[in-house]
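Dropping the structure in here first, questions after.
Omission of a single protein chain aside, the complex is shown with its protein chains in their original locations.
Chain naming follows the written order as A, B, C, D and E, and within any one chain the residues start at number 1.
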Amino acid sequence: MRPSNRTAAQTRPITITRNFTGHAEGSVLVEFGETKVLCTASFTEGVPRFLKGQGQGWVTAEYGMLPRSTHSRMDREAARGKQSGRTQEIQRLIGRSLRACVDMKALGENTIVIDCDVIQADGGTRTASITGACVALVDALNFARSKGIIKTNPLKFLIAAVSVGIYKGEAISDLEYLEDSEAGTDMNVIMTETGKMIEVQGTAEGEPFSHEELLEMLELAKNSIREIVDVQKTALN
Amino acid sequence: MRPSNRTAAQTRPITITRNFTGHAEGSVLVEFGETKVLCTASFTEGVPRFLKGQGQGWVTAEYGMLPRSTHSRMDREAARGKQSGRTQEIQRLIGRSLRACVDMKALGENTIVIDCDVIQADGGTRTASITGACVALVDALNFARSKGIIKTNPLKFLIAAVSVGIYKGEAISDLEYLEDSEAGTDMNVIMTETGKMIEVQGTAEGEPFSHEELLEMLELAKNSIREIVDVQKTALN
Amino acid sequence: MRPSNRTAAQTRPITITRNFTGHAEGSVLVEFGETKVLCTASFTEGVPRFLKGQGQGWVTAEYGMLPRSTHSRMDREAARGKQSGRTQEIQRLIGRSLRACVDMKALGENTIVIDCDVIQADGGTRTASITGACVALVDALNFARSKGIIKTNPLKFLIAAVSVGIYKGEAISDLEYLEDSEAGTDMNVIMTETGKMIEVQGTAEGEPFSHEELLEMLELAKNSIREIVDVQKTALN
Amino acid sequence: MRPSNRTAAQTRPITITRNFTGHAEGSVLVEFGETKVLCTASFTEGVPRFLKGQGQGWVTAEYGMLPRSTHSRMDREAARGKQSGRTQEIQRLIGRSLRACVDMKALGENTIVIDCDVIQADGGTRTASITGACVALVDALNFARSKGIIKTNPLKFLIAAVSVGIYKGEAISDLEYLEDSEAGTDMNVIMTETGKMIEVQGTAEGEPFSHEELLEMLELAKNSIREIVDVQKTALN
Amino acid sequence: MRPSNRTAAQTRPITITRNFTGHAEGSVLVEFGETKVLCTASFTEGVPRFLKGQGQGWVTAEYGMLPRSTHSRMDREAARGKQSGRTQEIQRLIGRSLRACVDMKALGENTIVIDCDVIQADGGTRTASITGACVALVDALNFARSKGIIKTNPLKFLIAAVSVGIYKGEAISDLEYLEDSEAGTDMNVIMTETGKMIEVQGTAEGEPFSHEELLEMLELAKNSIREIVDVQKTALN
Partner (left out) sequence: MRPSNRTAAQTRPITITRNFTGHAEGSVLVEFGETKVLCTASFTEGVPRFLKGQGQGWVTAEYGMLPRSTHSRMDREAARGKQSGRTQEIQRLIGRSLRACVDMKALGENTIVIDCDVIQADGGTRTASITGACVALVDALNFARSKGIIKTNPLKFLIAAVSVGIYKGEAISDLEYLEDSEAGTDMNVIMTETGKMIEVQGTAEGEPFSHEELLEMLELAKNSIREIVDVQKTALN
């Protein structure tokens, strides 16, 4: 039924490559099939003005797509002079999710900026971004600990994300572009490594969805995220 | 337990005033307690360029807060020269939700622009906006039918929205600002008048939430939305 | 002769509602007939950088129109990314006029920001804004005095404003939209409660106007403003 | 009494140099003492979209100050990315005034853009701009007639402008910067060559002004404008 | 003498990987040592409005750096809302150079947009970009020929680029970041495959340079470019 002949519950091949570029404290290329996102985590001492003197850190995120990461070329946001609403929505989601897994007191007055730049898009860029960014974050935290800038590990738990949806009337996991563009419902789920929920965003693109469909999608997401966390852990070892 | 002595399941007093201003085809003041939003629906013939000649209509939304709708004054977005990420996220949500309840073919090549402007904010402005905007939309559609511009009713169903959350460890409905700013989890739910889901957005502001908490929140939302739809229907009669 | 059957010297019904919203230190809904403007005055301690340490305060104003306050929908300035020249011209006028009635030394190093947001427009929004803003300003000053932040009353005098013009060859007062759009000359007059002039802006929209017409318009303005100041005083008692 | 030893009614030396630059259809350097403004009028066939097919023309204006036209350097508006409110207010005034002296039907579907760029500022740049721009406009109209693009003369009358004010308690004409920065009241007056009024903008910078002061200022303005029109006419012959 | 122990004339290892991403008609990863740039060429039918109906094509370029391609994180230009002067200067250079190697008549009314996005920066990003973009351009032209959209080959010649400079008093080729930041003179040279010049930009960062130094740098550039063209040709076969 699926264009890739995957089963409903089956994710695409997921790979995580650490140290993909050389300058960032954390630099990860994450691939969910043909979706490829470069996630970097930049650690700097100090916090934005609104947090100064409060003894706590800050984590924020920015997201972008290379103009030709998509089937037809998208306008470059830097040239248009503003980020689209979609971009802002996604980077707010990434930042919020990653803040949830960091103990800001333990981070101290330090800032981590996450950059997720989509090199190639085939659906699920926001969930791939969060999955890769979490690994880059861990690397940046380890960098800071190795330098003695922070003493204790601020990481509360790993998080990972997957998109699920209702496609041709059935719940499926990890939608690729072809599926995404036809899906009646699309849901992004972000969970901790122990299966608790960080964010759930379900949208009826076509018909409204039922409580039962919601439960089915959540079940798929839970299982996929468990697998994805394994990929993260393997990459980190 | 709640600052307002409401029960966990109890919404604030909800009122919907139609024809609040005179120029718009639909103009509704919606109040969820102290949260007051002016929702107008502007009907115009014609569609944006990307839809021309396809025999279907368009519904979009914009959202704003008056600078002093909040406790301390916010910068005016028009003066700062851009809309915040939060604003864009909310207006995308409003537009997407309202598009879900309109049959675009039946609308024909006509456009409805929804404006939701917050006069006074006390939590839940996005769910109040959607609730009021749906009524303004109905009025704009009725205007167009009375003028003979559209022949059949494009409305598929009413939608309404409410925010629910985990506050002091317990699921509650229709959070006001004091509750919202302390809630561990915040979830916005948009449903049709028959209880099907249009959008579910749950966010762990503090601790991750469990599957059970998600179910409890959904149950509260479902019941509150049923009541809110009754308020909409009463206002429309 | 006038669409509303008013006499040449007759203003529309003018009402001033204080405490229209709850958060602002001064919050006034001013209505000149169908023109309705929400004027808030936000009092904050401190002054902008260019005034620091000079022992004096600052008063400034911003103006906006809700997109559907007008007959056909106007673009939202926040979405377009800039305020129009008209908007800037009006908010500069409002700010300049209100600074004229405040003793900045007595205000001390405090700032009052006036926001005038047009809910519904039917001509004369700038003069209605100034009239309502002055009352909101008084409320904000009284708030600061009641809190002990300022010791003496910085208010030098009340100001009020009205538009006058030449319509069908005759001078009339308080033009509504239908009159405004046909008037050959349009003049906005702002006066103190004792009839001295703060600002006079007369513009020949069609034919140039004569010295005699100027004098006639000023005479009408003076009388109308006297009445409007009475409405302000009644509202303040 | 005046820094320049002028009498109250005396303007600065006023000169108008036509054909100051080579490319524009009208190009005038206007000098009011040390205030020097380059005014060009660009004639192009065609009108903006909102006027197409209505058989009438368009006149508009833009204004700018060179960054070091002033005592201390001002930010370049092009670099800051927006025009100030003051700039917009002035260019709206210039455009409105010049539209008043053109018969748009006689102009046909052609556009004249006026650019007023301040080379050196010493008070009264907006009134100098209008005075010079009117001459540049005449040259551009004559250019179009000589090319046969327009048949009849669209010019209804010449206009000229001057600033007057209350300085040290006395009404004076054509304020230079030192006077302007201390004046209690500042009024810009734009009149036709026959002494009718196009625009009157009086502002109480310090104390409110009286009806008598208004009349005195208008009388000075009328006389000065008569002289300035003579300078325009001499330049045009 | 050089940090990398290269000889003065020696370039870094240069690699060109075609088909690096999947959607673009041409997609090349070019590496000059640690400098890595993704160059895509997007072919679309049609031309911008200013060229319509002239029977010729258009080639343009955009350039960007990923925020953490550099040692310390740079602001994201999309978030700041504008491209820096440096970015604009570079993308103008890339576009101009590539237009020089295309016969616009043979291209027909088609457009090629080049995107050069720096994944990792270590000096010479603009010359690497031009070198890689030329290969991506060839791929896009071949795509269009294979589809029958263009009949004859519009490519006039290959171009390649290298930076040369005066470092510690000596002329060297292909500066890496450490060298670039200390070089007294920096020169970017773009040549055709037959050694003719497309663009020469030499800048004295420290001391002015002599005619002899200019000649030495040009000689180095010529030889390096000959080698780089070989790498291009090998990649294209």
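Methods note: a residue touches a chain if its C-beta (ideal position, glycine included) is under 8 Å from a C-beta of that chain, and two chains touch if they have at least 3 such contacts.
All figures in this text were calculated on a predicted structure; none of them were measured in a lab.
S.K.: What are the shown chains in contact with the chain that isn't displayed?
M.R.: Looking at the entire complex, the absent chain's contacts are D, E.
S.K.: In the complete assembly, which of E:R2, E:R18 or E:R96 touches the absent chain?
M.R.: With E:R2, E:R18 or E:R96 as choices, the missing chain is touched by E:R96.
S.K.: Among E:K82, E:R145 or E:R226, which residue is in contact with the omitted chain in the full complex?
M.R.: Spelled out, the listed residue whose C-beta touches the missing chain is E:K82.
S.K.: Among D:T15, D:Q56 or D:T87, which residue is in contact with the omitted chain in the full complex?
M.R.: Within the whole complex, the residue contacting the unshown chain is D:T87.
S.K.: Over the whole complex, note the residues of chain D touching the chain we left out.
M.R.: Against the left-out chain, chain D lists 21-24, 27, 34, 36, 38, 40, 42, 44, 62, 64, 66-73, 76-79, 81-83, 87, 113, 115, 117, 119-121.
S.K.: What does the interface between chain E and the hidden chain look like in terms of residue numbers?
M.R.: 82, 85-86, 88-89, 91-92, 96, 100, 157, 187, 191-192, 196-204, 208-211, 214, 218
By our rule, only the chains that are shown with their structure count from here on.
S.K.: After chain A is dropped from the contact network, which chains belong to the same connected group?
M.R.: Excluding chain A but keeping the rest fixed, the chains that touch end up grouped as B, C, D | E.
S.K.: Same or different, please, for the chain C to chain D contact, judged on whether over half of the interface numbers appear on both copies.
M.R.: same
S.K.: Between 0 and 180 degrees, and as a multiple of 5, what angle does the rotation take that fits chain A onto chain E by Cα atoms?
M.R.: Rotating chain A by 180 degrees superposes it on chain E.
S.K.: Give, as an integer number of Å, the spacing between the C-alpha centres of chain E and chain D.
M.R.: The separation of the two C-alpha centroids amounts to 50 Å.
S.K.: From the C-alpha centre of chain C to that of chain E, how far is it in Å?
M.R.: That pair's centroid distance is 58 Å.
S.K.: Which chain C residues touch at least two other chains?
M.R.: 81-82
S.K.: Treating touching as the only link between chains, describe the layout with one word: line, ring, star, complete or other.
M.R.: line
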